[in-house]
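Apart from one protein chain that is not included, each protein chain of the complex appears where it belongs.
Per-chain numbering from 1; labels A and B assigned in written order.
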Amino acid sequence: MSMPPPVAQDDAQDDTRDEARNEARDANTSAPPAAYRTSVLDSQRALAGSPAAWVNQLRREALEQAHVLSLPTRQDEDWRFTDLSALYRLAFKAASAPAAVVAQAIDPYRIAEAPQRLVFIDGVYAPELSEGPSGEGLTVCSLAQVIAEPSHRLHETVRAHLGTLAPASGGAFAAINTAYLHHGAVLHVARNQAQLTPSHLLFITTREGLASYPRVLVIAEGGSQCHVVEDHVSLHQGAACVNAVTEVHIETNAQVRHARIQRDSRSSFHIARCAVSVARDARYESVSIDLGARLSRLDLSVRQEAPGVHIALDGLALVGNGQLADTHSFIDHAAANGASRQLHKTILSGASHAVFNGRILVRPGAQHTDSAQQSRNLLTSGRARVDAKPQLEIHADDVKCAHGATVGQIDQGELFYLLSRGIAPEAARNLLTYGFAADIINRLGVASLAQRLRQQVLEQTDRAGSPS
Amino acid sequence: MKDPQAMPVLEVRGLRATVGDGVEILKGVDLLVKAGEVHAIMGPNGSGKSTLSKVLAGHPDYTVTAGEVIFRDRELLAMPAEERARAGLFLGFQYPVEIPGVANSQFMRLAYNSVQTARGGEELDPLEFDDLVRERMKYLEMDPAFLERSVNEGFSGGEKKRNEILQMALLDPTVALLDETDSGLDIDALRIVAGGINRLRREDNAVVLVTHYQRLLNYVIPDYVHVFDDGHIVRTGDKFLALELEERGYDWITAPAAANSAQAQAR
Partner (left out) sequence: MSSTLQDLIDQPYQHGFVTDIESDVVARGLNEDVIRLISAKKNEPDWLLEFRLSAYRHWLTMTAPEWATVDYPPIDFQSIAYYSAPKAKKKLASMDEVDPELLRTFEKLGVPIHEQKALAGVAVDVIFDSVSVTTTYKKRLAEAGVIFCSFSEAVQEHPELIRRYLGTVVASNDNYYAALNSAVFTDGSFCFIPRGVKCPMELSTYFRINTQESGQFERTLIVAEEGAQVSYLEGCTAPQFDTNQLHAAVVELVALERADIKYSTVQNWYAGDANGVGGIYNFVTKRGLCKGDHSRISWTQVETGSAITWKYPSCVLEGDHSVGEFYSVALTNHHQQADTGTKMVHLGRNTRSTIISKGISAGVSSNSYRGLVQIGPKASGARNYSQCDSMLIGDRCAANTFPYLRVMNDSSTVEHEATTSKIGADQLFYFASRGIDNESAVSMIINGFVKDVFTQLPMEFAVEASKLLGLKLEGSVG
């Protein structure tokens, strides 16, 4: 072991007990990531060259990074609690052609409020399933199409922004995603245009064994407004691997609402990076909901570039037996007068594991930053485990920062109140668990989607609650 | 209340002041306050009226560039902020500052004893002080629990303002500058705060109310109403001026044409 993990490193004492057995088991099962790297990059060679030279250049550089950067293991501080060895044992290859999906198959996922929808099947753009004209000042279109047409109105804009917030050098998974750069979604809203209805980006996996590389680029020009719903779903129960990268540029005084729903199959792996840049007086509000995947990881980093920014990050991870949901968020207050609010909730049942690492950095000179972060974790099973690590790093003196974290069960007082009204303990627990989750879901701002997710949570909590 | 023989307690002459980066906020303020009087300074947001009270109390963010202020026959501007407080000038803050970890009672006793010592009075031990402060709290309908909470931390807007008036009651100032004491208060709280102010009025002290709204003046009747705009007083009248402002807004006065005659009337 070259690099001992922080704090616990002088913990021979702790590790001699129950925990030690888990760690030992983890250690025994850890697979060498090298084989995974070879197999996952294998299908990259089959990728046809892009018509745009700059895309080929991006891919080439990313491929180099993908070979150089180490695939994370639990030795890395950022991955201490999330063991990827199960992923590394599997081989996934990218889909070369879209699977045929009938329109009815996506019916359950349609969002009534969203006039625009882009659909991607196993990572490949499916124009026949996509619909909706681009609205006033709003362009929602295929990345591949913009790249293919040098004369496209957004070609140069995309070229200038793509890969700048989430560069391939930022990590092995982002590098792999960028090495496969081809399909994706571009959402662009022009200066001072307000597009308040949501635009739906639907990423579907259809079968196991496939890796997909969703890519989203959002650009909100000065004074504009938009609402994007990034939605990841599965039409199968097998193990697929989704490696997604989203970049969101919010220019001066613009506002972006971003919903991110992950409901992949319970055998899948979902690894996502979302990088956001927020300019002066701009606003970013995000709601991330993780319900699916065997292992999901979201790296969400938001940088306040200039004064007067408001950032709101809300998250919910609902995990059951065998699932792990890991959220790493990073709010970077690099300028003064920024406000950030974050509420992250997890609900665990069965032998599940949730990780929350919430880092807030207040850089020198970022005076009058007002930041509040809460991590709330609800354990409903004796086999579940939570690792919560809020972090405050403050380098300016005139700031107001607070964070809090709680791990616990359902509040006994609340439970008693329901019981005293004649509600059965089981139902009371489910209701309170549901309420805990609904609080976040209700922040989505898309009524039909929220309604459907609440329903799913209700079913999941019912299932978890019933004796198994 | 207007008594031509009354002693002047605060006299501001040609006061000019800039904020940190050199921007001039006060552009020649003249104001005469005599014992027993109530003055109201009104004006639109950003007119500089809050700055006037901060400059008078000695806030370090502002630099006085011209003018003089005589407070009870002393040069006010030569004194550091704590000296001004000890000499009998009180500022009720628009946004009272939160001091985590310091109990309200502890803070107020230290303030009380600092001021008492400077005035040649007796210091009070914690028990004696407790009796005094609890008696004063009754008039403001404050829960004694506030004594043990950290200064202003977690107080509601109304609680903070009541806490300011409580401090005023303890420090017994000659001139109280109350900066937007009424903003953000509901009618009940306004009535209590105004009652607290009225109770403290005497022949030998004075109150300067800095406010954006007229409604406080229904409870604390002013002898003079000054309209503040662009860093100085542009008009002075009596309580009816406040009613007129409530009805017509500020534009008819603050328009440049109206400003000319104002200076003379201010005296």
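Criterion: contacts are C-beta pairs under 8 Å (C-beta built on N, C-alpha and C of every residue); 3 or more make two chains touch, one makes a residue touch a chain.
No experiment lies behind these values; they were computed from the predicted model shown.
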item	value
Candidate in contact with the missing chain, chosen from B:118, B:132 or B:243	B:118
Identified contact with the non-displayed chain, of B:71, B:93 or B:224	B:93
Full-complex contact with the absent chain, from B:33, B:52 or B:85	B:85
Identified contact with the non-displayed chain, of A:165, A:229, A:399 or A:449	A:399
Footprint left on chain A by the chain that the document does not show	2-14, 17-19, 77, 81, 348, 364-365, 367, 377, 379-409
Touch residues of chain B, complete complex, unshown partner	57-61, 80-82, 84-86, 90-91, 93, 96-97, 99-103, 106-108, 110-111, 114-115, 118, 150, 167, 171
